[in-house]
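Only one protein chain is missing from this complex, and each of the others stays in its spot.
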Amino acid sequence: MSDIIAFSPVLLAAITGLIVMVLDLLSGKNTHKGFLGWVTAVGLLASGTAACLLWVGGREISLPFMVGMVQFDTYGAFFVTLIAIAGAASSLLIVDHNPEQGIHDGATYPLVAFATFGAMLFVVATDMILLFLGLEIMSLALYVLAASKQTSPFSMEAGVKYFLLGALASGFFLFGAAFLYGATGSLDFVTVGRTIQDAAAHGSGLSKVALVMIIAALGFKIAAVPFHFWTPDVYEGSPTPISAFMAGVVKAAGFAVLARMMLTIWGTAEFSSGWQSPGGILLILAVISMVVGNIMGIVQDNVKRILAYSSISHAGYILLGVYAIGLGEPGAVGISLNSGVPFYLLTYVLATVGAFGVLALMGGQGHEDMSLDSIAGLGKRSPILALILTISVLSLAGIPPLLGFMGKFVLFKQVLLADPDRNWVWVVVAVLNSLVALYYYLRIVLYVYFREPEGEAAPIIKSNAGLFAVSTMAVLVLLLGVFPGKAIDASNQASHHAVLSITEAQAAPAVQQESAPTPEPKQPLRLRQVDGLKVDPSHIPIIRRAMELKLRDSGPKPK
Amino acid sequence: MAEQIVFYILATGVLLGALAVVVPPFARNPLHAAVALLTTFSLMAGLFVMLSAHLLAILQIVVYAGAVMILFVFAIMLLNLRKQDFSPAKITAWKILGAAAAFLIATRIAMVAGAAVSTHTAVDLSLEQYSTFGSVHDVGIALATKYLLPFEITAILLLVAVIGALVVTRRQGGLR
Partner (left out) sequence: MTNIPLSHWLALATALFAIGTIGVITRRNMLIALMSLEIMLNGVGLAFLAFARFRGDVSVHAAVFIVMAVAAAEVAIGLALAIAMYRNNGSIDLDQASRLKG
């Protein structure tokens, strides 16, 4: 029974979907369906809250059919909450956006709830088949949502494109899972990981094929570069709240799973040795995602496309953080997730949902075109929306007082400290890329405040629900940007738990005990002033570790 | 020996059927493509039997060759497609590149995987095991124990698919 309770946050999202579906039917044909958006949002937020209450610190699972299938820990709680927030924001954005766009279908709300459910399941699942089911529930609902504006050929095309490429990705994922099963004889992460690490030689060809296939499949979902072709088209063509959902929820879920898989399955000491290692592949994807995303972002004239390319380049930065997994700790079993990855995802999701949200509130009277021209002069027409858009976009750009800056700072610092001798190159590349990206982010701000609309300006939707959603995002971006301690602490706990729960599960008893990372002691959440540089106390152990690494490197090399 | 012959016949049939669906000259007529697909599905069931996956062989026929094929044929009839709808695709550099990459990667995978498993031999099943391997009984037990959770969640997936199909195909106009 307690396991069912532990599962309840995820189930709550599905139950929300069911309730909303029934309410849609009961409410009759000619009512405004907006209240369903509120119900969905409340249900999803409840499931996020439940996850925080139930999972922080981790939960033992004893029901036989759930052992090895799911894992409830701080890591899961962090991402489920993030997903719930983004999903709730999207459903609130739909409330007034859809009727203005001529979509009167109440069934979009249950689909959003189910898509969020799928994403949550995707994050907590530790078995390939359950993972695949989560992926498919999320994707099937999104294919339909992307195509839900049936009067628009763009929306239809977005749906079809997303469907074909998404289905291709699912096929890749399954093929990878099949080969992983062939290599290890199991489908759950823990067993698979243990087998691969024990018998590196045995069936290594199979596991390599599986690695490439699964990275390709998840690469589609997170829109990393060779697999990004669909992203701008689909983000542009879909109804904007759905673009927000895809950019926020799908990416957060995809990265949560990617990082967890890399840790559990391929997290051996050879994680980042050479180009053909898992880390090497991730590094290549990271660098080309950043570069291509930013260069393509510069030449776009449509705000939705700019944000799409920005999301691609952000995928690059986060992949860099995932690449640093294997370098996290010196020593043989030095596998740890740096807290930069969850924290960066938090900053990215809040800002990107905020930005897409503002665009969603500019789609009045069926207006579809989101070119830079159509948002020109927003600063005069609606100062609040203009301010929110500016905050979100500048946070994505990483301008100092905002959350995005902290995200980049923490992530890049941790990547650098993971291996100072080699990683400085990639950090420099990433920082240069952020500078290039400034161009198109500032261009949006420029149009919003300093240009007069030449053609037709996008009509603004008066929407309490939508305004509530986007202003919450903006307030979070501002507040957490100024006081990031709590969020960083949460990310720290999440990432440490991602490691702990695995090492516990994989505990081939006592063998790797001493090298298992210990949770950092609780420290006060104040920022301390050290030599004029703000250092979060929770980072001190990382810095110390890096210094040890340096000491060790200057001494005689082990091996 | 007889087994090998059966395998190669079935494999050739499956591959030819699959190629006939994909390669343009054969796949002009949608119904021809559907029949080719049907061939692939049915022969695949034979291969499943050779792997002692009896239940799945039956399901392959029932679900794929039955339900999915009906869906396809139904869609073809419903859409009343003309021949020109199936004319060969515009050949673009991207498509050629994609196809070539897919081909190369597949060859590479087959080589890597082949090398990795060259020493694997099938587990010898006792006569008793052999009579139940892949039967409804065994697969049912797996579904109700180890894979109970995914099995239950499949229900939600199907629900989503039903709602989704309804939403996409329903004509919208004003408030419903």
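Before moving on, here are some points about what is shown:
Should a chain be cited, it is by its letter among A and B, assigned in written order, with residues numbered from 1 in that chain.
In the analysis below, contacts are C-beta pairs under 8 Å (C-beta built on N, C-alpha and C of every residue); 3 or more make two chains touch, one makes a residue touch a chain.
Predicted model, so just to flag it, every value in this text is computed and none were measured.
Although it is left out of the displayed model, the omitted chain contacts the following shown chains in the full complex: A, B. The omitted chain makes contact with just one of the residues A:Trp55, A:Phe132 or A:Tyr441: A:Phe132.
Residues of subunit B in contact with the chain left out of this view: 3-4, 7, 11, 14-15, 18-19, 21-22, 24, 27, 30, 33-34, 37, 40-41, 44, 47-48, 50-53, 55-56, 59-60, 63-64, 67-68, 71-72, 75-76, 78-79, 81, 85-86, 88-90, 95, 98-99, 102-103, 105-106, 109-110, 113-114, 117-118, 120-125, 129-130, 133-134, 138-139, 142-143, 146-147, 150-151, 154, 157-158, 160-162, 164-165, 168-169, 171. Where subunit A meets the missing chain, the touching residues are 128-129, 132-133, 136, 140, 143-144, 147, 150, 153-154, 156-161, 163-164, 167-168, 170-171, 174-175, 178-179, 181-182, 185, 187, 229, 232-233, 236-237.
Please note the rule applied: only the chains that are shown with their structure count from here on.
Rounded to a whole number, the gap between the C-alpha centres of subunit A and subunit B is 32 angstrom. Residues 109, 112-113, 115-117, 145-150, 153-154, 156-157, 159-161, 163-168, 170-172, 174-176 of subunit B are the ones that touch subunit A when the two sit in their complex. The residues of subunit A lying in touch with subunit B in their complex are 14, 21, 29-30, 64-66, 69-70, 102-108, 110-111, 114, 117-118, 121, 127, 129-130, 133-134, 136-137, 140-141, 143-144, 147-148, 150-151, 159, 179, 182-183, 203-206, 208-209.
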